[in-house]
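Left out: one protein chain. Kept in place: all the others.
And then chain A:
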Amino acid sequence: MNSSNRRSGQLHVVTAIIVLAGLAAIIFAFVSNASPYGTFADARRSGGNSIHVAGELLKETLDIDARHGILRFAMKDEKGEQMTVEYTGAPPSSLSEATRVVAIGGVKNGVFHSDKLLLKCPSRYEAKAKTVKR
């Protein structure tokens, strides 16, 4: 093997190492900083404020304070735990149709405070669900 070929081979190895290191860094950056999905118990434990909790919206508990932009409802997570969710923002459309909700936020004083809701409506239709942000 001449020196040119050897140099070329070494260059390929270095390039491969750099590419793999770059990929690993990107995967680590995304996975370690992505917002987790969990239950109310997970949200209580982590103390974070960007936990995604998916669950059933209990419609009979819906309480809208439109003047102050606050929406309260009880939600049952996947483990069956029920907690009051307090959403700050304008009341989303399709709320009356929504059956499944993903609330994004964190637990404080026994209430799940959220500033973003993802509503899933029963599909007569099959289209965009609503994302609501404060």
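We adopt the following convention: contacts are C-beta pairs under 8 Å (C-beta built on N, C-alpha and C of every residue); 3 or more make two chains touch, one makes a residue touch a chain; residues count from 1.
Everything that follows uses one rule, which is that contacts and distances are computed from a predicted model.
**Student:** Pick, from "3-oxoacyl-ACP synthase", "Cytochrome c biogenesis protein CcsA", "Probable glycine dehydrogenase (decarboxylating) subunit 2" or "Membrane protein", the protein name that UniProt gives for the chain of this complex that is not shown.
**Tutor:** "Cytochrome c biogenesis protein CcsA"
**Student:** By the contact criterion defined above, which parts of chain A meet the unshown chain? Give residue numbers in ascending order.
**Tutor:** 22-23, 26-27, 29-31, 33-38, 42, 50, 52, 54, 60, 62-67, 69, 89-97, 102, 118, 120, 123-131, 133
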